[in-house]
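Below is one structure, written out as structure tokens, with a few remarks after it.
With one protein chain withheld, the remaining protein chains of the complex are depicted in position.
The first chain written gets the first letter, and so on, giving A and B; residue counts start at 1 in each chain.
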Amino acid sequence: MELKEIGNTIDALDSLQTGALYQSDFLLTWDKAEDEIRAVLAVAEILQIMRACSISPRIFDSGLAVAIFRDKSTRTRFSFQSAANLLGLAAQDLDETKSQIAHGETVRETANMISFLTEIIGIRDDMYLGYGHTYMREVSESVREGHRNGVLPQIPTLVNLQCDIDHPTQSLSDLLHLASYFGSLEALKGKKIAMTWAYSPSYGKPLSVPQGVIGLMSRFGMEVTLAYPEGYTLIPEVEDLAGKNSEACGGDFHRTHSMAEAFADADIVYPKSWAPYEVMQRRTELLKTGDTRKLDELEKECLELNKRFIDWECGEELMRKTKDALYLHCLPADISGVNCEHGEVAASVFERFRLATYREASFKPYIIAAMMFLSKIEKPGKVLSELLQRKSARVH
Amino acid sequence: MELKEIGNTIDALDSLQTGALYQSDFLLTWDKAEDEIRAVLAVAEILQIMRACSISPRIFDSGLAVAIFRDKSTRTRFSFQSAANLLGLAAQDLDETKSQIAHGETVRETANMISFLTEIIGIRDDMYLGYGHTYMREVSESVREGHRNGVLPQIPTLVNLQCDIDHPTQSLSDLLHLASYFGSLEALKGKKIAMTWAYSPSYGKPLSVPQGVIGLMSRFGMEVTLAYPEGYTLIPEVEDLAGKNSEACGGDFHRTHSMAEAFADADIVYPKSWAPYEVMQRRTELLKTGDTRKLDELEKECLELNKRFIDWECGEELMRKTKDALYLHCLPADISGVNCEHGEVAASVFERFRLATYREASFKPYIIAAMMFLSKIEKPGKVLSELLQRKSARVH
Partner (left out) sequence: MELKEIGNTIDALDSLQTGALYQSDFLLTWDKAEDEIRAVLAVAEILQIMRACSISPRIFDSGLAVAIFRDKSTRTRFSFQSAANLLGLAAQDLDETKSQIAHGETVRETANMISFLTEIIGIRDDMYLGYGHTYMREVSESVREGHRNGVLPQIPTLVNLQCDIDHPTQSLSDLLHLASYFGSLEALKGKKIAMTWAYSPSYGKPLSVPQGVIGLMSRFGMEVTLAYPEGYTLIPEVEDLAGKNSEACGGDFHRTHSMAEAFADADIVYPKSWAPYEVMQRRTELLKTGDTRKLDELEKECLELNKRFIDWECGEELMRKTKDALYLHCLPADISGVNCEHGEVAASVFERFRLATYREASFKPYIIAAMMFLSKIEKPGKVLSELLQRKSARVH
């Protein structure tokens, strides 16, 4: 998109029903109407072009954007910091080792204590099934209670930076990357995307990326094929949801236990490892009882199980079965012969798409900034027009 | 307070003698004249109302606010970051594990090395009697020496974020909360406040909160009752100071070893655990010699001692003895049956005042911002009036 096209995009934005995003959290893409999803993409594109043209989209003179990372993160962490900074907020990590966070009473308390002048709270909590999304809801309810009761002068809105169920900043970056690659959202209609399990020598990778992908891509008329070895199911409710989405939107959702079948005639492939739902459930139970011996056994068992599917690798032969498909990955990928012996993808395939995966990731700061923007600005089209007219330079 | 009342508050501020706050540290409330204390409260209120009305109080275009936390912190850390951000400063932690801080020579050196473009230094150092306040004074003298000798272009002023003697950002937040709850500072005259020890299963809680409370509240005509089990004294000089304050201000300061007596007819109760002064002294000596075995013994001895006073809990029966008192706590509280078996306060009492304690904490960012503001701006009333006229929006 170029600067002269921004006007059209703002017009398109104005025609969407986006009122429900104002003062709202962004936790799951399937909680959001299609108009709202389209609004996030439109605002992300507008912010990206504004920045490229050195027009500042700063809307805040002060305010904090607090990040709580309960798992390692590089790209999401810097994307969140960049998005906050672009809009004028100061990003602050809540380092739970340097404070006192516990369960029950204190989630409510801590949520308020970090929020007195906080506009946005971003949370990554993706390790344990049944926890991350629940924790985010609890934080959200706590700060809203605080706002209702005169503790907080504003409602800090939440951005899900990956939970146990969804990873919306990732799947929306993926979607914007696809729209950019194929020309438009409309051009995705009828395209086949293969979301497939792939082998990795590591244990316990979250389910939220594949869940996020099938939950979102099934809404835009694509043929979504989900492939995994028997037993490597995702959360059943999310698989069901993808099916219902596809039905409603005129697309198709299909499951298979063959990577080759998924790749056949695919336009897009997303080979990515995850742990089986059933293993993740057992792990959650063992964590509750704190049985470290059994947790170690489960890890060994799961790694042994994985090895039976070591041939689930995105190699050249599989790629030849596709319609010259675009390779997607949320990064970092396990690349055979590069950072592991056998991994998710062959080195030659990855290298061919390496820079494309970087571009895929490059949409994330703008997706996050768009989520922030839409939760804080009631009339996004009007304000964006004003910012364009203000034309304050981002760099002197 | 509402926006239209700001004018009156600025007039009131202008009538106070505040010159001595300019370029000064804020280490102990009792080093400050009553006018100066009133000025901090007035500026805090003004900043709070400005922010609520989306009028930016930013006075800095750049500059650092450095925080040194030698103990865990959530609410004070985020309050400091928020205050810095509100005024336009970038908050930076000095992580002593990632740098080289020691005693003697290097306190002077480090103080200067972190201060080349630093406006404010906030320090929490509350663990050991005889250390925190001394360390703050050494940092302050070091940067002033640096400023006199052409090392630093400005004097970084200090904000005490809790030392071994006082916790001024806490006690002033408490005071502003009381003024807000009862209507005005004047309305506090004659009110009875019970600052009482309470049981906690944990060891070594600092004395600075109760010391800060009796040292400050005794200056506004309140009847201050300090209650603790025999032997759980505070630093004797601070207890004496509270008595002298009360005499000078027409209030009353009274000590007792009965929690019930303290609660009788109280308007405000502040039940909070701390370690006995004498134990803290022995601990400091043992830390100097590094005798870990004796330190462990002291901890056990103190926890055993505590158990004898397990009935010092703020329960419903005690609350009924008060004049429908307001419950205060600096948070986090040890709540019986919630985050410990037996603690400082009964769950039902805490729950009734939970949101009130959050509001009590919510004043802290503005108190800290007011301390920063007054140490950096020579004519606070004039500048606040200009900021109100500038009317730069905090949020677009």
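By our rule, a contact is a pair of C-beta atoms (placed from the backbone, for glycine too) under 8 Å apart; a residue touches a chain by one contact, two chains touch by 3 or more.
In this text, all values refer to a predicted model and were calculated from it rather than measured experimentally.
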Could you tell which one of B:9, B:112, B:140 or B:362 touches the chain left off the display?
B:112
Have a look at A:63, A:146, A:215 or A:365 and name the one touching the chain we're not showing.
A:365
Among the options A:51, A:108, A:133 or A:376, which residue touches the chain absent from this view?
A:51
Considering the entire assembly, which residues of chain A contact the chain that has been omitted?
48, 51-52, 56, 58, 69, 72-75, 77-79, 81-82, 85-86, 88, 90-91, 331-332, 335, 338-339, 354-355, 358-359, 361-362, 364-365, 392-396
Residues from chain B at the interface with the omitted partner, ascending
58-64, 66, 90, 92, 94, 98-102, 104-106, 108-110, 112-118, 145-146, 149-153, 376-377, 383, 386-387
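What we mean here is this: only the chains that are shown with their structure count from here on.
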Averaging only over C-alpha atoms, locate the centres of chain A and chain B and give their separation in whole Å.
41
